[in-house]
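Shown here: the complex without one of its protein chains, the others still in place.
Entry: subunit A
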Amino acid sequence: MNVTTLSRRNFLIGTAATAGGFSLGFHVPFPANAQDAASDVMPEINAWVEIHPDDTVVIRIVRSEMGQGTLTGLAQLVAEELECDWSKVTTVYPTPGESLRRDRVWGSFSTSGSRGIRGSHEYVRQGGATAREMLIAAAASVWNVPASECSAANSIITHGASGRTERYGAVATLAAQMPPPGNIVLKDPKDWKIAGKSLPRLDTADKLTGKQIYGIDLMLPEMLNAAVKECPVFGGKLKSFDAAAVSAMPGVRKVVQIDEATVSVVADTWWQAQSALNTLPVVWDDGPNIAVTSASIAEMLAEGLDATDAFAGTVIGDAQAALEGAADVVTATYSYPYQAHATMEPMNATARYSQDKCEVWVPTQNGEASLVETAKASGLPIEQCEVYKLHLGGGFGRRGSREDYVRQAVILAKEYPGTPVKVIWSREEDMLHGAYHPTTQCRLRAALDAEGNITAFHMRLSGQSILSSLRPEVVGERGHDPVVFQGLNDGGSDGAFGYTVANLSIDHAMRNPPVPPGFWRGVNLNQNAIYVECFMDELAHAAGMDPLHFRRKLMANHPKHLAVLEAVAERIGWETPAPSGVYRGLAQIMGFASYVAAAAEISIVDGQLKIHRIVAATDPGHIVNPAQAERQVEGSFVYGLSACLYGECTISGGRVEQENFDTYEVMRMEQMPEVEAIIMPSGGFWGGVGEPTIAVAGPAVLNAIFAATGRRIRQLPLKNSNLA
């Protein structure tokens, strides 16, 4: 990220070498102070666009960049309407505090739910178009001609009649004083020149040289470092610790109790802090959950499969009556485990506190949530707090679910007024205190008629609600968490069920074990797709039909769902025989307002699964950068297949058993299949790209495994099943 426009708020840290005479420097965001704010004359056209005298275009990006490419995509959308020279574009993050002072002019900072583009494309394009019209108006006023006779392209304004031209940079100051136009008509996407194109990312170069500063890399003058340890048992507390045992260790400043469950060591360096924390004698009060295990949680969820207290999400006709009257009912029960986000960059945050100001530097998916947490933890009014967003080494929902790392950093900074304190979690802390993908079970029952039509379909979800933990006010007393039904809704623009069934019932028995859940890339679409799409395969088999042909009959009223499915079937050669020893599976779903499907080719030799090839299709309506969309689709199979093959946090003694990547396995290069992405935007709507294709990874592979072995894998992850 270029920091040009915040240059007055930046300073260069020179880290002098202790010997050898070399030094290095890098920019870090420097806090705005009162004088800064008062005298700030940013060359701003409007909230979204700054143009400098040298024609540099700085586009303000509010959503966080965590690898998904939104930074580049949003800049493309603004630049498209701005009619600027793309080679002169740089970007900057406004702060949540600035946004607050300007009546939230930038809208939501939340970067989750695959909403980065689809949730802000309209107002960022309007920002670019408004700035363009103001630049044109400025040049027209200088030339004393009607603005309607002028046009703009590539950062140049032209008066058609006289042929006069002017650079954006030359009229930017005047443009800022022009009244914003009232009526903006956005371009038809078919006329796009910058948006819609596979432009290279704006943030690649610094990631190749070590220059990119992530939250964990931040260094501030006089900064102290802290390591933290929360009671590993959920709901447990800190009983006592022996600070004296580590106080003489190198670099140790203080042992601090952060809250009733968490202890921290503050030291000169993080390694010193973590080393001391590792040897700190701590006695925990394990609390009420010490007997909780994966088995006890499974039992709790299994009870919900038959319970009468379920919330009805999707109801069409009378599935119950139809099932009772049916001659043959196919039944299957599936389960899906807890999973950790395991971002490559562990959780971290840096805070500096004084009596009248608290600042936090943090890699976050939601700068405003971090700001709120800063105010809460510091006890200062929110106007006296500020958050500087830093690049994220992965987010996947963890950095948008809970702000626990911000709270810890602020509490520790209060111990050292004026001195910054950086908190870094060890990988073990990161895995033991996640915001876990929730666990669920699902029982499906369906009746088929003689022609292979589904006459009744009941899907009972039992398990954990994310919202009941993070937004209990939304769930209320009725136990309705709408997010549970992702991809299973009766119509709607976000995640509509793709099959027509006369008697359809999908309900949820909420069962909340004492393990904190969170949004995990793909969220509930991931297991819902496995449940529905594997069961559809079961039904096709029960009906004696090909899985594609069986689905086709049920999807006639859902042409967009069907189109992506047909696309992957065609590309993988579904109607032609697979190579010898290779087996295929299919899946489709709709989520995050996009239609997605996948087809997999696998083989199993001596019980070893090999995934050879994935074809994935997505229809997100519009595409801002096809190349980045392809990367998201490819990457989603690493995330989705890691989850399907290996992803599992087991619980024993009320705590997570996996503490690091040696026991929490993820996919590596060797397991990675070829992925062919079919990006097929059909227009007319805006869907997400970062998450939806994750959901079809698992069921496509599981259905291929059935084709290969005749065995249904209904308990995830796959590593627990013997394929031999």
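The definition used in the following text is that a contact is a pair of C-beta atoms (placed from the backbone, for glycine too) under 8 Å apart; a residue touches a chain by one contact, two chains touch by 3 or more; residues count from 1.
We adopt the following convention: contacts and distances are computed from a predicted model.
Comparing "Membrane protein", "Amino acid ABC transporter permease", "RNA polymerase sigma factor" or "(2Fe-2S)-binding protein" against the UniProt entry of the hidden chain yields the protein name "(2Fe-2S)-binding protein". Although one chain is not drawn, the whole complex shows that of A:Pro250, A:Gly418, A:Pro559 or A:Gly581 it is A:Pro250 that touches it. Only one of A:Ile297, A:Val406 or A:Ile424 touches the chain withheld from this view, namely A:Ile424.
Note that of A:Gly196, A:Gly304 or A:Pro346, the residue touching the chain absent from this view is A:Pro346. For subunit A, the residues touching the chain absent from view are 15, 17-22, 24, 66-69, 200-201, 203-205, 207-214, 216-217, 219, 225, 250, 269-272, 275, 342-346, 391-396, 424, 426-427, 627, 631, 634-639, 642, 660-662, 666-670, 672, 674-675.
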